[in-house]
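Excluded from the complex is one protein chain; the other protein chains are retained at their positions.
Right, subunit A next:
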Amino acid sequence: MERLHWVWHRCLQLISTDRRRGWYSPPSSLPPKSSLDAQDPLVQRLSEKRRVVVSRCGPHHAEYHSFSKGFQDNSIRTTKYTLLTFIPMNLFQQFHRAANLYFLFLVLLNWVPVVEAFQKEITMIPLAVVLTVIAFKDAMEDYRRYHYDKRINNILTHVYSRKHQRYVERRWAEVCVGDLVRLCCNEIIPADMVLLHSSDSNGVCHIETANLDGETNLKQRQVVRDLPQQGSEFIPENYSSRIECENPNNDLRRFRGFMEHPGKARIGLHSENLLLRSCTVRNTETVIGIVVYAGHETKAMQNNSGPRYKRSKLERRLNMDVLWSVALLLLMCFVAAVGHGVWLNGLQNTIFMIPDDTHPALAAFYMFWTMIIVLQVLIPISLYVSIEIVKLGQVYFIQNDLDLYNPVLDTGVQCRALNITEDLGQIQYLFSDKTGTLTENRMLFRRCTVAGTEYPHHENAISLEQYEAQGCGDADHSLTLRSRASRKSLSCKSLSCNRSSVSLNTLTAESDTHSVHDTLRRHTPGAFSSTMECAVVPDPQLQVKLSSLSSPMCSSLRQETAEISHILDFFLALTVCNTVVVSSPTQPRHVVQMPVVRTPLRSLEEMKAMFQKLSLPRFPHSPNQNTDTPASLTKKLFSRGRSASYFPNSNPQTPIKTPQSPTTPSGTPSSTPSIPVTPALFSSGAWGEDVEDKQQAKDNSADESESDDEDEAEELLYEAESPDEAALVQAAKAYGCTLLGRSPEQVLVAVPGTGPLSIPLLHVLPFHSARKRMSVVVRHPLTGEVVVYTKGADNVIMELAEEGEDGFAREVMERTQKHLDQYAREGLRTLCVAKKVLEEQEYKAWLKRHEYAETSIENREELLLESAERLETNLTLLGATGIVDRLQEEVPETIEALQEAKIKVWVLTGDKQETAINIAFACKLLRPTDHILMANCDSKEACEAQFHELQHEIRHVTKGGASEDDCSSDCVLVIDGRTLDFALQKELQGPFLELACCCRSVICCRSTPLQKSQVVRLVRDELKVMTLAIGDGANDVSMIQMADVGIGISGQEGMQAVMSSDFAISRFKFLRKLILVHGHWCYTRLANMVLYFFYKNVMYVNLLFWYQFFCGFSGSTMTNSWVLIFFNLLFTSVPPLIYGVLDKDVSAKTLLELPDLYKSGQNSQAYLPSTFWLTILDAFYQSLVCFFIPYFAYAGSDIGVFSFGSPINASALFIILLHQVIESRTVTWIHATLLLFSVLFYYAFVLLFSITCVTCNSPTNPYGIETKMMSESLYYLVCGLTTVLALLPRILFRAFCNTVCPSDLVRAQKMERLSAQDYSSSLRQWRESTAAQRHVPQNLSVNADMPYLTDCIAEQGAVLS
């Protein structure tokens, strides 16, 4: 299917004129190289599934060459051509375009003597001009790419040299597969490398992938496990392992392979071991890696696909009409051929005949081809080139719109697809993601439920509101920093695409000027992202319960202890079960060092005892390693540990109150019994070894006291892949469960009542969209058991949670479910947290299979998924969290405007139904008066029945089927994921769509990415409507790609959405202007221009056709062939371009004020089939006038052939240009200048030709003709009459239409001419009238049995208003 799609895509491109722009993909970009490779027998290695990499410097260096032949080196060449190959290659590329082939065909046709119409060189002009222009453009692009490549290839890096026995500087281009490369902090990775050594003691290295996917958060990479030289200094000579890995592919998140040590031990390699090209090393002083993929084989380069290519609706329509033009051309040629045959047949032996033996029928056949050459201009081939140029202009203006510019993020709108600007003006269905699109995707912890008890966090709510009221100055700041970074990577991104694009480059040349490198150098440590700006105010009740944990005399009630252990587990899960990276701003990008300490606090023992009591049956052994190894504690950690025990709830970031203010009623530790934990206790136990440290610590703690603690606490910054993770960690921190550090093997956590605990991290089962959850397997710090903590979507977790034999668990689940529903109603995002305690044997059994899954190369993903699913069963529900995600600014207004524009807005979200509905209300997608139709069912049959029922309900609501297709219906369908699955099945698609059509909006909850794209596809294909999908995350990618127009929001969730989108904006609100204004403009402009082009060509070519009736259909022209060729190419080509770029029917302000103006584009009003034929008809009329007025004026006179053409050409020029003035809605000085220029150019050309061209252009020598004709008054009389008569009908038609039945657009135009005061009053009137109209069906629903009456009244209303 994919393949087929691709082939189709290719075909489309082949047909399209933009062939040269769209296609650059790395394999095809390396023609010389890959062709060389293909001949190389060793290359077969490439076609095998794996590649073997050995070190170039290690003991294997002898074999090295046999292994690494066929691997590419690291030099990149993104240029398409070399100096030598440019001309042949470029021509070859260009002749892949149908348009050029057509030209070539004409040229060749003209070389056939029997059909030759013009001189050979003249027919070549259009082709030569087009080829030259495009070749020049291509050459410029390629030259720029060449410079870019050169710069990249010449970056220096350190590669180990066997000769010098040390790392030497080498250019990127010279790095080979198997090289050992050493990189320092903030250096860019030159090729895909397997990480062998890191200066970090844990064998961890951090990279920033902003260049690759725009995500600015750090990713951890890990040294290959069990390397013989782990930890010690890495000696390149001693490295002798062999790497076997899969062949280069473009999957950034996958790397499969294994490393075989000399002892034949195999270790699996993951994407965590791979450093990707063009990422940046952060936080790690030095890393050493071995290159496995270089140059074009790196994942970064393989991902560098060209810009997107889509075919807009208008273009599809246009191609249709081009075919009509072809039909017209063939018809005309046929008429001429027949005419010529008949004419020849009637002539025998005439004096003016050239005697030859050709049979009239054969002559007619030749004539057919001659006429194709003569009338070639009828096919508006220049149209394709013009459209491309016009779209570039439109894109330029969209990108330059200040209103779409976000000063906070310093980004404007990004047009990634260049050829569907006009589709923006025809959108009928809009599919929106919720999170990050409608909302900020800045998650703030709001409330939680633990063990069945709800903690409402009232104070937190207040603080959130206050924060919001403050205007989020702080947030903006951090956002600026963050996004600045991502913006840069964005521009890099566009740049990397530019390399393959052609047309885009002319616009985004600026972004080309700073390379990836420059960008990174500018990446200051200040550009650090803090995900959370809002701290959580703890709930007092929960606080008390939690602090009772650390109290020595904990309650002995089993129920209560169970609850408390639940609470602790809950917070532990929040703290541990995530991928959050801890860093501190003072040491930017450096992870807080992992202490090697265990924390022997007194209360710990008590807590352990408590936990043991709880889990008596399975308490096999005391995990000695946890407590038995006392080690030194640095001063920092010492104080931090203290802070944790002192202020379990300390939260210095809280804006309204600080822990230092004991006056605040709640949250202060005054009631907690943990106060007695004094520094004194430290000396009691394990600290003896490091007396000095301890002493110092004591002193310091005395001096620095709280202020130090505060600083310390503040320094922790969390960076998470998804914002809700960070929010949860922040929340846990507020309760004293602070995540202090993280390494692949362990997590350092401060738990209230204890110091920093090191929790061994056994496994992380990362989040997967199919599982909708993530888990960590840890050894519990207190009980020593193997515990699985799972965090995920509530429905998934609730399903996996076991009921439990005791009533407690069931009760917890029931109550939690209740709370979850309540959260969802409030519009909170919910997550459930669960745990599972594993028996040792159980764990071992699972571990065995899991390890197998981890090391397998094939199907690893599936196996891992399966392995994870095996583990995540029979969970014990701990609780759930509610996270608030605020709406973006101006979202309700935007949605309202879009709905007024008759765009159906569907929301597709993975969230719960209640959450979705709540958000829908908040963003005015739902109105309080709306009927919400819920579709939740468990089976297909039930689903079908429900659809019918709902349909019935709609009819009931709207009282009759009159307004079924009306957007103004007040029904909103809410459908959940499971029901959607049924609805998407073939049999139910019909009823579902029927139902959806009756609703103003549809909200799909709990939908998977696949479902999102299926919904879009269903609507797009079945309803034949224009769809737009907007989203910000990876889960929206498929939907964005499926829709006719995909819009990505460059937000918090990385760049995948943006990378796959056609347009990228930074806020949802920009959609309003993008669609309503730019979409409308682009559509109207382009549609008008396309029509104008058709008109122009038909009009001009018909002049030649009419002449055939008077020259025996002999293919003779009354126009000099130069003028003939240049007429379309030069004299009348520029004004339409300006018209297509600059024409503005209604001002942006009015378009925004009156969204219903948008529907003209939805209905394709500017370019309907009827409009096309009317235009053609008008062109025929005008050409008739333009030919026959001169004909009658000169009939019977001694007018010469080319003299006859002179007034015809001149009037055609005037008619064509003035026609455009009539059609234009705006005439600026640019228009005027260019129109004037066109006229002057024409006259300058023909006069110069007529004056200077004595010998040129035989036999149609133009010498003296124009000057003679222009010296006669008849010339002017003819031109004047012709021009006026030709334009008369169109002027009349326009005037009548504008007066008698002005379209909305015309009314809006008229409105704009009013004074400011009248303008606003009429604007108000208009809005009222449309609002009234919208309610007409309701008010008149009594007339439902006479629906036409309703329509009449509505229409009347429209006319009268």
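Some observations on this one:
The definition used in the following text is that contacts are C-beta pairs under 8 Å (C-beta built on N, C-alpha and C of every residue); 3 or more make two chains touch, one makes a residue touch a chain; residues count from 1.
Here is the rule we use: contacts and distances are computed from a predicted model.
The unshown chain of the complex is recorded in UniProt as "Cell cycle control protein", chosen from "Afadin- and alpha-actinin-binding protein-like isoform X2", "Centrosomal AT-AC splicing factor", "Cell cycle control protein" or "Checkpoint protein HUS1".
The hidden chain makes contact, of the residues A:112, A:1177 or A:1222, with A:1222. Residue A:1255 is the one among A:1170, A:1255 or A:1317 that touches the chain missing from this view.
In the complete assembly, the contact with the undisplayed chain comes from A:1110, out of A:146, A:167, A:1110 or A:1237. Touching residues on subunit A toward the chain that is not drawn are 117, 347-356, 370, 397, 399-402, 405, 407, 410-412, 484, 487-488, 491, 510, 513, 522, 1081, 1110-1112, 1114-1116, 1118, 1142, 1144, 1148, 1189, 1191-1205, 1221-1222, 1224-1231, 1254-1255, 1258-1261, 1263-1264, 1267-1268, 1272-1274, 1277-1278, 1280-1281, 1284-1285, 1288, 1291-1292, 1294-1296, 1298-1300, 1302, 1306-1307, 1309-1314, 1322, 1325-1326, 1359-1361.
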